[in-house]
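Only a single protein chain was left out; the remaining protein chains are all shown in position.
Presenting chain A:
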Amino acid sequence: MNTRNKIILSLTVLTLGYILIFSGFIYFSIENYSYIDFYKRLEIRAITAAKIELEHQQDSDVLREIRQEFLEKLPNEKINIADISGVEPRAKARKLGVPLHFIEEVLRNGKGFYNRNNTYFSGIRYQTRGKDYLVIVSAQNYYSTHHNAYLKNLLIIALLISIIIIASFAYLFSKLIFRPVQNIIEKMREISTENMHLRLEVPNNNEELKSLTLTFNDMLNRLETSFETQKNFISNASHELNTPLTSIIGEADVTLAKERSTEEYRHALGNILEDAEKLSKKTEALLLLAQTGYNGKVQKFELMRIDQLIMDAEQTIHKIYPNCQIHIDFDLLPETSEKLNIKGNKQLLHLAVSNVLMNACKYSDNKDVKVALGVSNDHVIIIIKDQGIGIPEQEMQYIYDPFFRASNTGHYHGYGIGLPLARNVVEMHNGVLTVFSTENRGTTVEIKLPVHKF
(Lines give C-alpha, C1' and ligand atoms only; values in the text may rest on other atoms or scores of the structure.)
Protein backbone atom coordinates (compact mmCIF):
# COMPACT_ATOMS: atom_id res chain seq x y z
CA MET A 1 0.00 0.00 0.00
CA ASN A 2 1.43 3.39 -0.86
CA THR A 3 1.69 6.24 1.57
CA ARG A 4 -1.04 8.17 -0.13
CA ASN A 5 -3.66 5.47 0.35
CA LYS A 6 -2.40 4.95 3.85
CA ILE A 7 -3.01 8.62 4.61
CA ILE A 8 -6.50 8.51 3.08
CA LEU A 9 -7.41 5.38 5.02
CA SER A 10 -6.02 6.38 8.38
CA LEU A 11 -7.47 9.89 8.15
CA THR A 12 -10.92 8.48 7.27
CA VAL A 13 -10.83 5.82 9.96
CA LEU A 14 -9.70 8.27 12.60
CA THR A 15 -12.34 10.85 11.81
CA LEU A 16 -15.04 8.18 11.49
CA GLY A 17 -14.10 6.73 14.84
CA TYR A 18 -14.41 10.15 16.35
CA ILE A 19 -17.80 10.79 14.74
CA LEU A 20 -18.99 7.32 15.80
CA ILE A 21 -18.12 7.91 19.43
CA PHE A 22 -19.66 11.34 19.29
CA SER A 23 -22.98 10.23 17.74
CA GLY A 24 -23.16 7.18 20.02
CA PHE A 25 -22.82 9.46 23.00
CA ILE A 26 -25.56 11.75 21.68
CA TYR A 27 -27.89 8.85 20.88
CA PHE A 28 -27.56 7.12 24.22
CA SER A 29 -27.88 10.23 26.30
CA ILE A 30 -30.98 11.33 24.38
CA GLU A 31 -32.51 7.88 24.81
CA ASN A 32 -31.72 7.82 28.50
CA TYR A 33 -33.18 11.26 28.88
CA SER A 34 -36.39 10.23 27.11
CA TYR A 35 -36.84 7.26 29.51
CA ILE A 36 -36.40 9.39 32.57
CA ASP A 37 -38.66 12.05 31.15
CA PHE A 38 -41.34 9.52 30.33
CA TYR A 39 -41.26 7.96 33.79
CA LYS A 40 -41.60 11.41 35.28
CA ARG A 41 -44.67 12.06 33.21
CA LEU A 42 -46.20 8.78 34.22
CA GLU A 43 -45.48 9.54 37.86
CA ILE A 44 -47.18 12.91 37.61
CA ARG A 45 -50.20 11.19 36.07
CA ALA A 46 -50.27 8.61 38.84
CA ILE A 47 -50.25 11.32 41.51
CA THR A 48 -52.97 13.32 39.74
CA ALA A 49 -55.12 10.21 39.29
CA ALA A 50 -54.72 9.27 42.96
CA LYS A 51 -55.68 12.77 44.04
CA ILE A 52 -58.73 12.80 41.81
CA GLU A 53 -59.95 9.34 42.60
CA LEU A 54 -59.13 9.05 46.26
CA GLU A 55 -59.22 12.47 47.85
CA HIS A 56 -61.37 14.98 46.04
CA GLN A 57 -64.17 12.77 44.92
CA GLN A 58 -66.60 15.67 45.06
CA ASP A 59 -64.44 17.81 42.71
CA SER A 60 -63.42 14.96 40.52
CA ASP A 61 -65.26 16.30 37.49
CA VAL A 62 -63.37 19.58 37.60
CA LEU A 63 -60.06 17.84 38.08
CA ARG A 64 -60.75 15.37 35.32
CA GLU A 65 -61.51 18.29 33.02
CA ILE A 66 -58.25 19.96 33.98
CA ARG A 67 -56.41 16.74 33.38
CA GLN A 68 -57.94 16.28 29.97
CA GLU A 69 -57.25 19.84 29.09
CA PHE A 70 -53.64 20.08 30.23
CA LEU A 71 -52.25 16.57 30.24
CA GLU A 72 -51.85 15.12 26.82
CA LYS A 73 -53.34 11.66 26.38
CA LEU A 74 -50.62 9.09 26.01
CA PRO A 75 -50.99 6.09 23.75
CA ASN A 76 -52.47 3.09 25.55
CA GLU A 77 -52.67 4.98 28.79
CA LYS A 78 -54.08 2.87 31.62
CA ILE A 79 -54.58 3.83 35.25
CA ASN A 80 -55.08 1.22 37.93
CA ILE A 81 -55.84 2.13 41.51
CA ALA A 82 -55.82 -0.72 43.95
CA ASP A 83 -56.36 -0.96 47.66
CA ILE A 84 -53.51 -3.02 49.02
CA SER A 85 -54.19 -2.95 52.74
CA GLY A 86 -54.09 -6.53 53.91
CA VAL A 87 -53.66 -8.00 50.48
CA GLU A 88 -50.77 -10.29 49.51
CA PRO A 89 -48.49 -8.48 46.98
CA ARG A 90 -48.13 -11.65 44.90
CA ALA A 91 -51.87 -11.87 44.33
CA LYS A 92 -51.99 -8.14 43.56
CA ALA A 93 -49.22 -8.49 41.05
CA ARG A 94 -50.94 -11.35 39.29
CA LYS A 95 -54.17 -9.42 39.21
CA LEU A 96 -52.60 -6.28 37.77
CA GLY A 97 -50.43 -8.21 35.32
CA VAL A 98 -47.10 -6.83 36.57
CA PRO A 99 -44.15 -8.67 38.06
CA LEU A 100 -43.78 -9.10 41.78
CA HIS A 101 -40.50 -7.22 42.13
CA PHE A 102 -42.15 -4.07 40.74
CA ILE A 103 -44.89 -4.21 43.39
CA GLU A 104 -42.32 -4.86 46.08
CA GLU A 105 -40.24 -1.92 44.86
CA VAL A 106 -43.24 0.40 45.01
CA LEU A 107 -44.14 -0.80 48.50
CA ARG A 108 -40.58 -0.39 49.69
CA ASN A 109 -39.62 2.99 48.11
CA GLY A 110 -42.99 4.63 47.74
CA LYS A 111 -42.56 4.59 43.93
CA GLY A 112 -41.21 2.34 41.21
CA PHE A 113 -40.61 2.03 37.48
CA TYR A 114 -40.75 -0.90 35.12
CA ASN A 115 -41.07 -1.45 31.41
CA ARG A 116 -42.04 -4.35 29.19
CA ASN A 117 -42.34 -4.45 25.40
CA ASN A 118 -42.27 -0.71 25.10
CA THR A 119 -45.05 -0.35 27.66
CA TYR A 120 -43.89 1.63 30.63
CA PHE A 121 -45.23 1.25 34.14
CA SER A 122 -44.96 3.78 36.90
CA GLY A 123 -46.35 2.98 40.30
CA ILE A 124 -46.74 4.99 43.52
CA ARG A 125 -47.92 4.13 46.96
CA TYR A 126 -50.57 6.51 48.13
CA GLN A 127 -51.85 6.68 51.70
CA THR A 128 -55.01 8.56 52.51
CA ARG A 129 -57.63 8.31 55.25
CA GLY A 130 -55.78 5.43 56.87
CA LYS A 131 -55.87 3.32 53.73
CA ASP A 132 -53.02 2.19 51.56
CA TYR A 133 -53.41 2.44 47.80
CA LEU A 134 -51.28 1.43 44.90
CA VAL A 135 -51.60 3.59 41.81
CA ILE A 136 -50.09 2.19 38.62
CA VAL A 137 -50.08 4.10 35.36
CA SER A 138 -48.95 2.41 32.20
CA ALA A 139 -48.54 3.77 28.67
CA GLN A 140 -46.64 3.17 25.51
CA ASN A 141 -43.52 5.27 25.01
CA TYR A 142 -44.12 7.11 21.80
CA TYR A 143 -40.83 8.97 22.11
CA SER A 144 -38.75 5.86 22.31
CA THR A 145 -40.40 4.23 19.35
CA HIS A 146 -40.50 7.25 17.09
CA HIS A 147 -38.11 9.98 18.15
CA ASN A 148 -35.24 7.72 19.06
CA ALA A 149 -35.64 5.67 15.92
CA TYR A 150 -35.65 8.86 13.91
CA LEU A 151 -32.53 10.09 15.67
CA LYS A 152 -30.84 6.74 15.06
CA ASN A 153 -31.62 6.86 11.34
CA LEU A 154 -30.50 10.45 11.15
CA LEU A 155 -27.16 9.69 12.78
CA ILE A 156 -26.55 6.65 10.58
CA ILE A 157 -27.27 8.63 7.43
CA ALA A 158 -25.03 11.48 8.63
CA LEU A 159 -22.31 8.95 9.30
CA LEU A 160 -22.58 7.51 5.80
CA ILE A 161 -22.51 10.96 4.24
CA SER A 162 -19.54 11.95 6.34
CA ILE A 163 -17.67 8.82 5.19
CA ILE A 164 -17.98 10.08 1.63
CA ILE A 165 -17.09 13.66 2.55
CA ILE A 166 -14.12 12.69 4.70
CA ALA A 167 -12.79 10.21 2.18
CA SER A 168 -12.93 12.79 -0.59
CA PHE A 169 -11.32 15.40 1.67
CA ALA A 170 -8.58 12.96 2.59
CA TYR A 171 -8.09 12.21 -1.08
CA LEU A 172 -7.76 15.90 -1.97
CA PHE A 173 -5.54 16.52 1.04
CA SER A 174 -3.17 13.71 0.21
CA LYS A 175 -3.11 14.84 -3.39
CA LEU A 176 -2.16 18.35 -2.28
CA ILE A 177 0.54 17.05 0.03
CA PHE A 178 1.97 14.60 -2.44
CA ARG A 179 1.84 16.71 -5.56
CA PRO A 180 5.35 18.18 -5.06
CA VAL A 181 6.67 14.72 -4.29
CA GLN A 182 5.01 13.45 -7.45
CA ASN A 183 6.66 16.28 -9.39
CA ILE A 184 10.03 15.38 -7.97
CA ILE A 185 9.53 11.75 -8.90
CA GLU A 186 8.60 12.68 -12.45
CA LYS A 187 11.61 14.94 -12.74
CA MET A 188 13.86 12.27 -11.27
CA ARG A 189 12.66 9.79 -13.89
CA GLU A 190 13.85 12.16 -16.59
CA ILE A 191 17.38 12.17 -15.23
CA SER A 192 19.39 9.26 -16.47
CA THR A 193 23.02 8.67 -17.32
CA GLU A 194 22.50 10.49 -20.63
CA ASN A 195 21.46 13.77 -19.06
CA MET A 196 23.22 13.86 -15.71
CA HIS A 197 23.55 17.64 -15.94
CA LEU A 198 19.81 18.11 -15.26
CA ARG A 199 18.92 19.24 -11.74
CA LEU A 200 15.67 19.34 -9.79
CA GLU A 201 13.93 22.64 -9.28
CA VAL A 202 14.19 23.69 -5.66
CA PRO A 203 10.76 24.60 -4.21
CA ASN A 204 10.79 27.72 -2.06
CA ASN A 205 7.75 27.20 0.10
CA ASN A 206 8.34 23.73 1.47
CA GLU A 207 11.21 23.32 3.89
CA GLU A 208 11.30 19.51 3.93
CA LEU A 209 11.02 19.14 0.19
CA LYS A 210 13.57 21.88 -0.29
CA SER A 211 16.15 19.99 1.71
CA LEU A 212 15.15 16.80 -0.10
CA THR A 213 15.71 18.33 -3.52
CA LEU A 214 18.91 20.02 -2.39
CA THR A 215 20.23 16.73 -1.09
CA PHE A 216 19.23 15.03 -4.27
CA ASN A 217 20.89 17.71 -6.40
CA ASP A 218 23.97 17.42 -4.27
CA MET A 219 23.97 13.69 -4.81
CA LEU A 220 23.61 14.26 -8.55
CA ASN A 221 26.58 16.61 -8.48
CA ARG A 222 28.74 14.00 -6.87
CA LEU A 223 27.43 11.30 -9.15
CA GLU A 224 28.11 13.42 -12.19
CA THR A 225 31.67 14.19 -11.19
CA SER A 226 32.47 10.64 -10.29
CA PHE A 227 30.84 9.49 -13.50
CA GLU A 228 33.03 11.79 -15.46
CA THR A 229 36.17 10.78 -13.63
CA GLN A 230 35.33 7.17 -14.18
CA LYS A 231 34.81 7.87 -17.84
CA ASN A 232 38.06 9.71 -18.18
CA PHE A 233 40.12 7.80 -15.73
CA ILE A 234 42.40 6.22 -18.30
CA SER A 235 43.00 9.47 -20.11
CA ASN A 236 43.52 11.34 -16.84
CA ALA A 237 45.93 8.72 -15.66
CA SER A 238 47.94 8.58 -18.82
CA HIS A 239 48.19 12.37 -18.91
CA GLU A 240 49.33 12.60 -15.35
CA LEU A 241 51.72 9.71 -15.61
CA ASN A 242 53.19 11.03 -18.80
CA THR A 243 54.63 14.22 -17.32
CA PRO A 244 57.12 12.60 -14.94
CA LEU A 245 57.78 9.87 -17.47
CA THR A 246 58.77 12.44 -20.09
CA SER A 247 61.07 14.02 -17.60
CA ILE A 248 62.62 10.62 -16.71
CA ILE A 249 63.09 9.77 -20.38
CA GLY A 250 64.57 13.21 -21.08
CA GLU A 251 66.99 12.96 -18.20
CA ALA A 252 68.07 9.47 -19.24
CA ASP A 253 68.41 10.50 -22.88
CA VAL A 254 70.61 13.47 -22.06
CA THR A 255 72.74 11.43 -19.68
CA LEU A 256 73.23 8.63 -22.15
CA ALA A 257 74.11 10.97 -25.01
CA LYS A 258 77.82 10.84 -24.12
CA GLU A 259 80.28 9.45 -21.62
CA ARG A 260 79.86 11.12 -18.20
CA SER A 261 81.55 11.09 -14.84
CA THR A 262 80.24 9.04 -11.93
CA GLU A 263 79.13 12.24 -10.22
CA GLU A 264 77.01 13.20 -13.17
CA TYR A 265 75.45 9.75 -13.38
CA ARG A 266 74.68 9.87 -9.69
CA HIS A 267 73.04 13.26 -10.15
CA ALA A 268 71.01 12.06 -13.13
CA LEU A 269 69.90 8.91 -11.36
CA GLY A 270 68.91 11.00 -8.37
CA ASN A 271 66.70 13.14 -10.61
CA ILE A 272 65.20 10.06 -12.19
CA LEU A 273 64.48 8.57 -8.81
CA GLU A 274 62.81 11.78 -7.70
CA ASP A 275 60.60 11.79 -10.76
CA ALA A 276 59.80 8.12 -10.34
CA GLU A 277 58.71 8.81 -6.78
CA LYS A 278 56.53 11.62 -8.01
CA LEU A 279 55.09 9.23 -10.55
CA SER A 280 54.20 6.73 -7.89
CA LYS A 281 52.62 9.48 -5.77
CA LYS A 282 50.49 10.57 -8.69
CA THR A 283 49.40 7.01 -9.36
CA GLU A 284 48.37 6.77 -5.76
CA ALA A 285 46.48 10.05 -5.92
CA LEU A 286 44.72 9.09 -9.12
CA LEU A 287 43.79 5.71 -7.77
CA LEU A 288 42.43 7.46 -4.73
CA LEU A 289 40.47 9.85 -6.95
CA ALA A 290 38.95 7.00 -8.89
CA GLN A 291 38.27 4.72 -5.95
CA THR A 292 36.69 7.14 -3.55
CA GLY A 293 34.44 8.80 -6.09
CA TYR A 294 34.13 12.16 -4.36
CA ASN A 295 32.31 11.27 -1.20
CA GLY A 296 34.76 13.29 0.83
CA LYS A 297 34.83 10.85 3.71
CA VAL A 298 37.27 8.23 2.57
CA GLN A 299 39.66 10.94 1.42
CA LYS A 300 42.63 11.49 3.65
CA PHE A 301 42.34 15.16 4.46
CA GLU A 302 45.15 16.71 6.38
CA LEU A 303 46.04 20.13 7.66
CA MET A 304 48.52 21.99 5.50
CA ARG A 305 49.77 25.43 4.67
CA ILE A 306 48.70 26.88 1.39
CA ASP A 307 51.91 28.90 0.83
CA GLN A 308 53.94 25.72 1.21
CA LEU A 309 51.74 24.06 -1.37
CA ILE A 310 52.31 26.87 -3.86
CA MET A 311 56.07 26.78 -3.32
CA ASP A 312 56.10 23.03 -3.89
CA ALA A 313 54.03 23.36 -7.04
CA GLU A 314 56.29 26.09 -8.31
CA GLN A 315 59.36 23.86 -7.78
CA THR A 316 57.72 21.03 -9.66
CA ILE A 317 56.90 23.27 -12.59
CA HIS A 318 60.37 24.74 -12.56
CA LYS A 319 61.74 21.30 -13.29
CA ILE A 320 59.37 20.70 -16.19
CA TYR A 321 59.59 24.21 -17.68
CA PRO A 322 62.97 25.60 -16.54
CA ASN A 323 62.56 28.74 -18.63
CA CYS A 324 59.23 29.71 -17.19
CA GLN A 325 59.19 32.99 -15.26
CA ILE A 326 57.04 32.35 -12.21
CA HIS A 327 56.73 35.24 -9.81
CA ILE A 328 55.15 34.42 -6.54
CA ASP A 329 53.68 37.44 -4.81
CA PHE A 330 53.08 36.94 -1.13
CA ASP A 331 52.53 40.65 -0.55
CA LEU A 332 48.95 40.19 0.61
CA LEU A 333 49.64 37.24 2.84
CA PRO A 334 47.93 37.66 6.20
CA GLU A 335 49.95 38.58 9.25
CA THR A 336 48.80 35.61 11.25
CA SER A 337 49.95 32.36 9.77
CA GLU A 338 47.12 30.17 11.09
CA LYS A 339 44.86 31.73 8.47
CA LEU A 340 46.94 29.95 5.87
CA ASN A 341 45.91 26.54 7.05
CA ILE A 342 43.55 24.57 4.90
CA LYS A 343 42.32 21.05 5.17
CA GLY A 344 42.79 18.94 2.11
CA ASN A 345 44.54 16.15 0.34
CA LYS A 346 48.12 17.26 -0.29
CA GLN A 347 48.76 15.20 -3.41
CA LEU A 348 45.51 16.13 -5.09
CA LEU A 349 45.79 19.84 -4.34
CA HIS A 350 49.38 19.80 -5.48
CA LEU A 351 48.18 18.15 -8.64
CA ALA A 352 45.55 20.82 -9.16
CA VAL A 353 47.76 23.83 -8.52
CA SER A 354 50.65 22.47 -10.57
CA ASN A 355 48.28 21.68 -13.42
CA VAL A 356 47.04 25.27 -13.53
CA LEU A 357 50.59 26.59 -13.22
CA MET A 358 51.76 24.22 -15.92
CA ASN A 359 49.06 25.49 -18.26
CA ALA A 360 50.05 29.07 -17.49
CA CYS A 361 53.70 28.33 -18.32
CA LYS A 362 52.91 26.24 -21.37
CA TYR A 363 50.65 28.72 -23.12
CA SER A 364 52.57 31.91 -22.32
CA ASP A 365 55.91 31.23 -24.11
CA ASN A 366 58.11 32.03 -21.13
CA LYS A 367 56.45 35.35 -20.42
CA ASP A 368 55.87 36.27 -16.78
CA VAL A 369 53.46 34.14 -14.80
CA LYS A 370 52.28 35.81 -11.64
CA VAL A 371 51.03 33.92 -8.67
CA ALA A 372 49.41 35.73 -5.76
CA LEU A 373 47.90 34.55 -2.55
CA GLY A 374 45.40 36.27 -0.31
CA VAL A 375 43.31 35.15 2.60
CA SER A 376 39.89 36.59 3.34
CA ASN A 377 37.76 35.60 6.30
CA ASP A 378 36.39 32.46 4.69
CA HIS A 379 38.59 31.68 1.75
CA VAL A 380 42.15 31.24 0.67
CA ILE A 381 42.43 32.78 -2.76
CA ILE A 382 45.11 31.78 -5.21
CA ILE A 383 45.43 33.82 -8.38
CA ILE A 384 47.51 32.57 -11.27
CA LYS A 385 47.84 35.07 -14.06
CA ASP A 386 49.69 34.63 -17.33
CA GLN A 387 50.15 36.74 -20.40
CA GLY A 388 49.71 33.91 -22.82
CA ILE A 389 47.45 33.17 -25.72
CA GLY A 390 44.24 33.24 -23.70
CA ILE A 391 41.01 31.48 -24.54
CA PRO A 392 38.61 32.68 -27.27
CA GLU A 393 35.46 34.04 -25.67
CA GLN A 394 33.02 31.76 -27.46
CA GLU A 395 34.96 28.72 -26.27
CA MET A 396 34.94 29.65 -22.58
CA GLN A 397 31.94 27.45 -21.84
CA TYR A 398 33.71 24.29 -22.99
CA ILE A 399 36.96 24.66 -21.07
CA TYR A 400 35.93 22.30 -18.31
CA ASP A 401 35.01 19.50 -20.70
CA PRO A 402 37.62 16.77 -20.64
CA PHE A 403 39.70 16.59 -23.84
CA PHE A 404 38.50 19.97 -25.02
CA ARG A 405 41.30 22.16 -26.34
CA ALA A 406 40.76 25.70 -27.48
CA SER A 407 41.12 26.43 -31.19
CA ASN A 408 44.30 28.49 -30.69
CA THR A 409 46.31 25.77 -28.96
CA GLY A 410 47.49 24.02 -32.13
CA HIS A 411 51.19 24.60 -31.49
CA TYR A 412 51.12 23.32 -27.97
CA HIS A 413 51.24 19.78 -26.84
CA GLY A 414 48.45 18.73 -24.47
CA TYR A 415 45.47 16.53 -23.82
CA GLY A 416 42.87 18.87 -22.41
CA ILE A 417 42.71 17.13 -19.07
CA GLY A 418 44.67 19.36 -16.69
CA LEU A 419 42.01 22.02 -16.12
CA PRO A 420 39.00 19.71 -15.61
CA LEU A 421 41.06 17.62 -13.24
CA ALA A 422 42.15 20.72 -11.30
CA ARG A 423 38.55 21.87 -11.12
CA ASN A 424 37.38 18.49 -9.90
CA VAL A 425 39.97 18.51 -7.16
CA VAL A 426 39.14 22.07 -6.10
CA GLU A 427 35.44 21.29 -6.01
CA MET A 428 36.13 18.22 -3.96
CA HIS A 429 37.63 20.54 -1.35
CA ASN A 430 34.48 22.71 -1.44
CA GLY A 431 36.37 25.31 -3.38
CA VAL A 432 35.71 27.25 -6.57
CA LEU A 433 37.90 27.48 -9.61
CA THR A 434 37.14 30.37 -11.94
CA VAL A 435 38.82 31.26 -15.21
CA PHE A 436 38.87 34.75 -16.69
CA SER A 437 40.46 35.10 -20.05
CA THR A 438 40.94 37.41 -23.00
CA GLU A 439 42.31 36.03 -26.23
CA ASN A 440 45.92 36.99 -26.89
CA ARG A 441 46.15 38.93 -23.64
CA GLY A 442 46.23 36.25 -21.03
CA THR A 443 44.33 34.11 -18.64
CA THR A 444 43.65 34.54 -14.95
CA VAL A 445 42.72 31.55 -12.86
CA GLU A 446 41.24 32.14 -9.45
CA ILE A 447 41.17 29.26 -6.98
CA LYS A 448 39.17 29.74 -3.81
CA LEU A 449 39.50 27.20 -1.05
CA PRO A 450 37.77 27.37 2.33
CA VAL A 451 40.02 28.26 5.25
CA HIS A 452 40.28 25.64 7.94
CA LYS A 453 38.62 26.96 11.09
CA PHE A 454 39.21 25.54 14.51
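Note that in this section a residue touches a chain if its C-beta (ideal position, glycine included) is under 8 Å from a C-beta of that chain, and two chains touch if they have at least 3 such contacts; residues count from 1.
Here is the rule we go by: contacts and distances are computed from a predicted model.
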Next item on the list: Look at the options "2-oxoglutarate ferredoxin oxidoreductase subunit beta", "Universal stress protein", "C-type cytochrome" or "Cell division protein FtsX" and return the one that UniProt uses as the protein name of the missing chain.
Entry: "Universal stress protein"
Note to self: For the chain not shown, which residue from A:Lys339, A:Lys367 or A:Arg405 touches it across the whole complex?
What the structure shows: A:Lys339
Item checked: Selected residue (touches chain absent from view) among A:Asp37, A:Glu302 or A:Asp329 -> A:Asp329
Checklist line | Hidden partner chain, touching residue among A:Pro203, A:Gly250, A:Gly374 or A:Pro450 | finding: A:Gly374
Note to self: Give me the chain A residues in contact with the hidden chain, please.
What the structure shows: 329, 331-336, 339, 370, 372-379, 381, 383, 385, 434, 436, 444, 446, 448
